[in-house]
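Let me begin by handing over the structure; questions about it come next.
The complex appears here minus one protein chain, its other protein chains still in place.
Letters are used for the chains, namely A, B and C, taken in the order the chains are written, and counting of residues starts over at 1 for each.
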Amino acid sequence: MNMWGYYNNMVSSKPAPPVMNQPTPFSTQVVSHLASHYSLLNQENQYGSWAIQVSPSDYFSVVSDLKSRHQFTMLTDLCGVHYVEPEPVLAVVAHLHHLPERSRLFVSVHLPIDNPSIDSLVSLYDAANWMERETYDFFGIIFKGHPHLVRILNEDSMTVFPLRKGFPLEDSTRDDKDDRMFGR
Amino acid sequence: MTPDKKTVTVNLGPTHPATHGVFQNIIELDGERIVEAESTVGYIHRAFEKLSEHRPFYQITPITDRLNYCSSPINNIGWHLTVERLLGVQTNRRIDYMRIIIMELARIADHIVCNGILGVDSGAFSGFLYVFQQRESIYEIYEEICGSRLTTNIGRIGGFERDFSDVAIAKLRHFLEEFPKVLSEFEALFDRNRIFMDRTIGVGALSAERALAYGFTGPNLRATGVDYDCRVAEPYSSYTDFEFDIPIGQNGDTYDRYLVRNQEMWQSLSLIRQALDALPSDDYHVHVPEFYLPPKAQVATVMEALIYHFKVVMGEIPVPKGTVYSAVEGANGELGYYLISDGGRSPYRLHFRRPCFIYYQAFPEMVKGALLSDAVMTMSSLNLIAGELDA
Amino acid sequence: MMNYVALLMLLIVVVGFVGVTLLGSHRIGPKRHSAIKDAVFECGIESKDNARVRFSYKYFLVAILFVLFDVEIIFFYPWALNVETLGVSGLIKVGMFVSVVLVALLYLMDNRVFELESSEEPA
Partner (left out) sequence: MTNLVDPPEGVTGQGFYLTSLEKAVALARKNSIWPLPFATSCCGIEFMATMGSHYDFARFGSERPSFSPRQADLLMVMGTIAKKLGPILKQVYIQMAEPRWVIAVGACASSGGIFDTYSVLQGIDKVIPVDVYVPGCPPRPEQIIDGLMNIQDLVANESLRRRHSDEYVGLLQQYGIE
């Protein structure tokens, strides 16, 4: 079985393995290109990958640009984060991956907690479907244009969004836990 | 009853024997052909991510065990690598090699389950029995190294809790001798088996483009012909030190996935052999007393050990703030840890990139137009682990 | 005639044992009925839709033919046990039987009974 078959089709030379905690030159180039077209609210090297923060209105066009122009063909993952400080916001982080150049890019967007809604990426990446449903399930972020935005992991009857900070972790139905015994 | 309705609704799961876990597939059948499939997941959602936000770093290792429980050591070591990356800890060669031995052993254990069960689903029970016997010897090696069989909790942040004993090395050597025989036998049973080939070739095929669009990684992506492997693309631990091939398939069907997994077992065997032969002598853990629990005997006798034990357990250790994504090549794909640390004793947010979760959404497309019996084979060959899928 | 008494007793014992155990377990065994208990087992969820829908008769035909050919294997069993005593004549007789079955199979294949998804209806 051959090595590097698919990579060879996509790029002429095999890129060198990335240096630990150093962004690849390719991703640096892409980020600077993005910075010239969009206003990047934040730009940070996260242990070897660029993480950029964009405004909710730019989010879809940035990701679409990254896919069509810069060939970030894979959406590795998409997740939500609930930041409490300095002000409570919900963030969506899309993990994009450029396979041949071995570059990862994290596009994040901050949304107000009282009306968290953002464009869905399903039209760009099929993988986004369940990831966005999961993020909706956990954080209650509404993805506009998602074909089937319902809860995926929790029961449909659930009314809260469990991964928001402040929602208790532990099961509330247990009556055998005596706090005096646990030192809490 | 609607007499005009031509399709029959068949419900595969949640407690169906063919699902090997708790998934639900509602399948619309026109005769024997699948017109439409819809999957429901979440039946063993255990809130790993919420749980991780309430556990100190070293206590998250047992939680990762239960992600893909067929290959827990990969999850454990992937988590340790993530934390070490956040802390900036450099491990020595011996630890790296030990980790590679364990991870490749776990990969073999996982592929054994997947391919053995694929055989069971196609009606050949005997292959399962042959390879599961060998899986027991992998368990024995785990037990010798960490004391546990399935949910291993192997290793610590910064290395291992104990060195490989002579018995462990001997058992590894014995396994390296015995397993190739059984694997050859297993391959002889299936590789050119007419019935098996008829049941798997062209079944559940997905093109490379579609697989990438769905975010496939691991053996399932490699079966489609894309040679993306975290071990090569973003080498972690010490994979750069060894020679190994990345087996790839062509058609992305069930047969190719089976072949890729089998070939990966051979590669893993070769990796274990290389790492075992070149195992340098050094410490089995690095000196990070803030995170590595001191030996229990010292806690009772040495003052520093007691202090550090207290600090580790009570979580009074400063952790750098930052966001880190670290991925390892799990047994069924890229297993990623997206860790946001705010400097506290437990992660501010920890998101697992679970490959199974991402595969499974392609299932309706993979089985569309296939026969009902093909759906069972496809599901089995994707190596869906419910614990990882539902997190 | 007396020779058959043993056979008769065997018959009584066999039928009696089967009957007594079946009836006995039916009488003694605990039973519990409720709406959920008597509902269709649908992998643990409530069943929806109706199983009584129309489907192609070809599946039924294939199922019946499978049973037919499956049962015919039973006829090989006495021959296989006595293959040496029956000798060549036995082989010829079985060969005749197989050829009859084979002709039937060829006839079915000619009528495209096993092609479930052919567009044209079988003759």
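The definition used in the following text is that a contact is a pair of C-beta atoms (placed from the backbone, for glycine too) under 8 Å apart; a residue touches a chain by one contact, two chains touch by 3 or more.
Since we're looking at a predicted model, the values are computed, not measured.
> Which of the displayed chains are touched by the chain that has been omitted?
Result for the missing chain's touching partners among shown chains: A, B, C.
> Have a look at C:Ile28, C:Ile74 or C:Val88 and name the one touching the chain we're not showing.
C:Ile28
> Out of B:Thr15, B:Ser184 or B:Ser207, which residue would touch the omitted chain in the full complex?
Final answer for the missing-chain contact: B:Thr15.
> Decide which residue listed in B:Gln90, B:Gln133 or B:Ser184 touches the omitted chain of the complex.
Result: among the candidates, B:Gln133 touches the missing chain.
> By the contact definition given up top, give the residues of chain B that touch the hidden chain.
Residue positions of chain B that touch the missing chain: 14-17, 20-22, 42-47, 50-51, 62-63, 65-66, 69-70, 113, 128-129, 132-133, 135-136, 139, 149-151, 386-387, 390.
> Extract the touching residues of chain C with respect to the undisplayed chain.
With respect to the unshown chain, the touching residues of chain C are 28-32, 34, 36-37, 39, 41, 43-46.
> Which parts of chain A are in contact with the chain that was left out?
153-155, 162, 167-174
We take it that only the chains that are shown with their structure count from here on.
> Have a look at which chains touch which and call the overall pattern line, ring, star, complete or other.
Drawn as a graph, the chains make an open path, so a line.
> Of all the other chains, whose mean CA position lies farthest from chain B?
The most remote chain is C.
> Of the chains present, which has its C-alpha mean closest to the combined C-alpha mean?
Per-chain C-alpha centroids compared to the overall one single out B.
> Please give the pair of chains with the highest number of C-beta contact pairs.
A-B
> Using CA atom averages as chain centres, what separation in Å is found between chain A and chain B?
Chain centroid spacing, chain A to chain B, equals 22 Å.
> Can you compute the centre-to-centre distance for chain B and chain C, using the mean CA position of each chain? Integer Å is fine.
Each chain's C-alpha centroid was found; their separation is 44 Å.
> Quick check on the complex: what are the chain C residues that touch chain B?
Touch residues, chain C against chain B: 42-45, 47-56, 59, 116-117.
> Help me check something: in the complex, which residues belonging to chain B touch chain A?
It comes out as residues 41-42, 45, 47, 49-51, 53-54, 85-86, 208, 210, 212-215, 217, 225-228, 232-235, 240, 245-249, 263, 322-327, 334, 336, 338, 340, 348-349, 351, 353, 357-358, 360-362, 390-391.
> Quick check on the complex: what are the chain A residues that touch chain B?
It is residues 1-7, 17-18, 20-21, 44, 46-47, 49, 51, 73-77, 79, 81-82, 93, 95, 99, 102, 104, 106, 125-127, 129-131, 134, 138, 151-155, 162-163, 167, 169 of chain A that touch chain B.
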